[in-house]
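A single protein chain has been omitted; all remaining protein chains appear in their positions.
We just call them A and B in the order they show up, numbering each chain from 1.
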Amino acid sequence: MNSHSDKRVRTIDRVNASLAERYARERRFRTAGLAAVSLGLLFVSFLFISIVGNGYTAFHQTKIALEVFFDPQQLDPDGRHDYDALTRADYGGLVKASMRNSFPAVKTRQEKRALYAMVSSGAAFELQHMVLADPSLIGTTQAVWLTADDDIDMLVKGHIDRSVPESERRVDDRTLAWVERLEQEGALKRRFNTAFFTNGDSREPELAGIAGAVMGSCYVLLVTLLLAFPIAVATAVYLEEFAPRNRWTDLIEVNINNLAAVPSIVFGLLGLAVFINFFGLPRSAALVGGLVLTLMTLPTIIIASRAALKSVPPSIREAALGVGASQQQTIFHHVLPLALPGMLTGTIIGMAQALGETAPLLMIGMVAFIVDIPGGALDPATVLPVQIFLWADSPERAFVERTSGAIMVLLFFLVTMNALAVVLRKRFERRW
Amino acid sequence: MYAVILVLILLALMAVAYQLGRRRSQSMAGRAGGIRKLHSLPGYYGFYAAIWCGLPALLVLLVWLAFQSIIVTKMVVADLPLATRSLSEAELGLVINDIRNLAEGNIVSRDVSPEMQAAADHYTNLNRIGSAALVVVAISMALLGIALGWRFISPAMRARNQVEAVVKALLVLSSTIAIFTTIGILLSVLFESIRFFRMIPLSEFLFGLQWSPQMAIRVDQVGSSGVFGALPLFLGTVLISLIAMLVAVPIGLMSAIYLSEYAGRRLRAVAKPLLEILAGIPTVVYGFFAALTVAPVIRDSGSLIGLDVSSESALAAGVVMGIMIIPFISSLSDDVINAVPQALRDASFGVGATHSETIRQVIIPAALPGIVGGVLLAVSRAIGETMIVVMAAGLSANLTVNPLESVTTVTVQIVTLLVGDQEFDSPKTLAAFALGLMLFGVTLILNIVALQVVRKYREQYE
Partner (left out) sequence: MHTTIQYMAAENTLAPAVSGDGGQALAEDSRDFAGTVGDVTVANPAMTARNVNVWYGEQQAIIDTSLDIGKSQVISMIGPSGCGKSTFIRCLNRMNDTIDSCRVTGDIRLEGQNIYDKKLDVVPLRAQVGMVFQKPNPFPKSIYDNVAYGPRIHGLAEDKQGVDEIVETSLSKAGLWDEVKDRLGEPGTGLSGGQQQRLCIARTIAVSPEVILMDEPCSALDPIATATIEELIDELRQHYAIAIVTHSMQQAARVSQRTAYFHLGRLIEVGATDDIFTNPGHRLTEDYITGRFG
């Protein structure tokens, strides 16, 4: 008995002896965990700060105030206000003339070219729009705010450093002096950048907008939604409610789970080989993009829809079958309505995934440079993420800003969709 | 466009058929002595008529649209002059493209010869005839369907059973799409790959040390003929995936452990959704982030300590890919850790283990199969990730394991080979499909193994 209690004392002493070391290890482990979480959160904030920091200026555009004389000699020599003639007139000349008026000291050809370059080549179209909307402007002199060139825009926004030597700067000293003069006169202002939201793509950053890409995304998502939702719901209903448990349905299940994890670019190869090469559908069309994304998002929606069907308790089915409803009546009258919110949530999440997808669309030619805003599912189109990819590849500093701006718009759509899914889930979530 | 209108017309006809079927069953029931004399509810007779009206017509429409372009092209080619027909496949393809463009009023790449103009007119003509025939056929089939449905309706007819049989057939059909997708993927990469391997031997592709897919466009052109040794691509893919996993696994796993075992309710409620945001960000955004922010940071900090870092280093792409995968690992680990039964925790605490001892020696070993499954899925995702590497990794196929140098990956090469002009008889374009086959094969094996492991693990604790 005595030796036994000796041993006991020894045990607890040994336990106590190692405690400090063990608690130190505990603390280290805990710190490592906290560090991992902090690192993850740091990445999130770093990502967002980098995007927003680069992108928030994209929503403003520098404009130059000019006194433009709408010269009837140039625009409408015969004074008939003919629409075609007005459309074809030389508006660029008006811009140049008024620039010369503002800077009478500029004489040489080379200087003049530098001076004209301060205004965007899109300025002429802005004047054209004004005249076509209101031909009575002809013959008058108006103070107009015209879009500045992207280099000037970058300079005003501070993305081009004025203090570095001229040789390392994209804007030379002469232009810098003009810009500073205009700034002092108050003839250089930053306005809300409507062009960014209403224009299609352009080689000129100050004219490039996301409208074409947003429309393209809309068409692609529309096709995806119209195809993926009914097919996914039908598949889920079949697998969950009708399918016998056998090899065939096992095969379908393995297939669905595997397709959910297949790299998206492989779907692009499928689209290229089957839809474009075999069926001869047009390249770059939103329809093909929608088809590819349908196949890609189907597994996501099917898995979510099956989970929603599973969560409807069997008692509901039994109750309906018990009053003599057929199996399909039971499903379509009772089970499906109860599972619908869950299915919609899964669909929205699948659509968000489709909205952010880029790689498979590159394969089917949606990467082309497209200025026009697409008017249908068969027109050549691009989508928002591909537009981001294209702009990210462009060397101009101004495109960095637009890329980040477009990313912000894309993230806004994604956040909205996910928030919608969360709200839907919260609102209709049932506990049985 | 006419197809959309045709579909709308068919839908309208189906609505009409539904009403007719319903009315007919009701009037028949009235004569036979009340609605109870009907086998099914009147609505089912309506659906029955609508199915007869719409289903055959829509099927014909679908098949017709799918094959019209193929058949018309074949017919146009058959009428081309013999000299043109005997051209090589690629050149013939270009001619056909031009004919199409001409017919649709687009810009054509060469001078328009009278033969081509004739062919284009022929093409337009055939298409117009085809579309007109389709409209006639589809609408007459719909009308015939209504008539048949009308005839078949009688009080004893089991309309509900027939409608339900059709519905069930549609459900079964939908569920097979997953299988057809897999078959489609397999066939589309397999066929082109076989053509590729006829030109380039498999062993050269798999074990060759040099990758330089630039082909001479004309046979007589002086210059490179293309070398297709994919080993540098495989190595680059492995290198970048490895870096990504080195970032994602520790951070993802440790944050899952911390959030599920240590963190208070409030921290968990904030940190978990914030980390999950990372999962919802499109990969193109990560690619931009990698190229614009991370790569310069790594290059600058490298030159601070005297290292020469490429501006398209594998490290930048790998790290950003790792960040993308963090939430994937952490949410999977979270599920798996929560599935470990409380009894094991109790047992460990019961003999006086500290929290970290319990986690490291009991929970993680018990959860290991699930965690391994999750990591395998993450590896498959890293291998298949495209946009980050396209935007942040290089194009040159260096055979190196130095993370500071630029490497290229399988996905990057697929994109570069297929974006732009494609010639489906040149190994340059076909190589993309061979790479796609490799990619699909490897990720398929990884996915199946991983899903199996995870499923076994779930069953163990259910």
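One rule holds in what follows: a contact is a pair of C-beta atoms (placed from the backbone, for glycine too) under 8 Å apart; a residue touches a chain by one contact, two chains touch by 3 or more.
Everything numeric in this text was worked out from a predicted model, so none of it was measured.
Undergrad: Which of these, A:I12, A:A105 or A:V323, touches the one chain of the complex that we don't see?
TA: Answering carefully, the residue with contact to the hidden chain is A:I12.
Undergrad: Of B:A120, B:I240, B:A366 or B:L430, which residue touches the hidden chain?
TA: Result: among the candidates, B:A366 touches the missing chain.
Undergrad: Which residue, B:R22, B:K272, B:R345 or B:R381, contacts the hidden chain when the whole complex is considered?
TA: B:R345
Undergrad: Need a quick check: the contact residues on chain A for the chain that isn't drawn.
TA: 4, 7-8, 11-12, 14-19, 22
Undergrad: What is the set of chain B residues that contact the non-displayed chain in the whole complex?
TA: For chain B, the residues touching the absent chain are 341, 343-354, 357, 361-362, 365-366.
We adopt the following convention: only the chains that are shown with their structure count from here on.
Undergrad: Per the centroid of Cα atoms for each chain, what is the distance between chain A and chain B, given in Å?
TA: 20
Undergrad: Given the complex with chain B, which residues does chain A contribute to the contact?
TA: Touch list, chain A to chain B: 15, 22-23, 25-26, 29-30, 32-37, 39-41, 43-44, 46-47, 50-51, 54, 230-232, 234-235, 237-239, 242-243, 251-252, 254-259, 261-270, 272-274, 277-281, 295, 298-299, 302, 326, 328, 352, 355-359, 362-363, 367, 376, 378, 385-386, 388-389, 392-393, 400, 403-404, 407, 410-411, 414, 418.
Undergrad: List the residues on chain B that touch chain A in their complex, please.
TA: Contact set of chain B toward chain A: 1, 66, 69-70, 73, 160, 164, 167-168, 170-172, 174-179, 181-182, 184-185, 187-189, 191-192, 250-255, 257-259, 261-263, 267, 271, 274-275, 277-278, 280-285, 287-289, 291-293, 323, 326-327, 330, 352, 354-357, 359-360, 377, 380-381, 383-387, 390-391, 411, 414-415, 418-419, 424, 432-433, 436, 439-440, 443-444, 447-448, 450-451.
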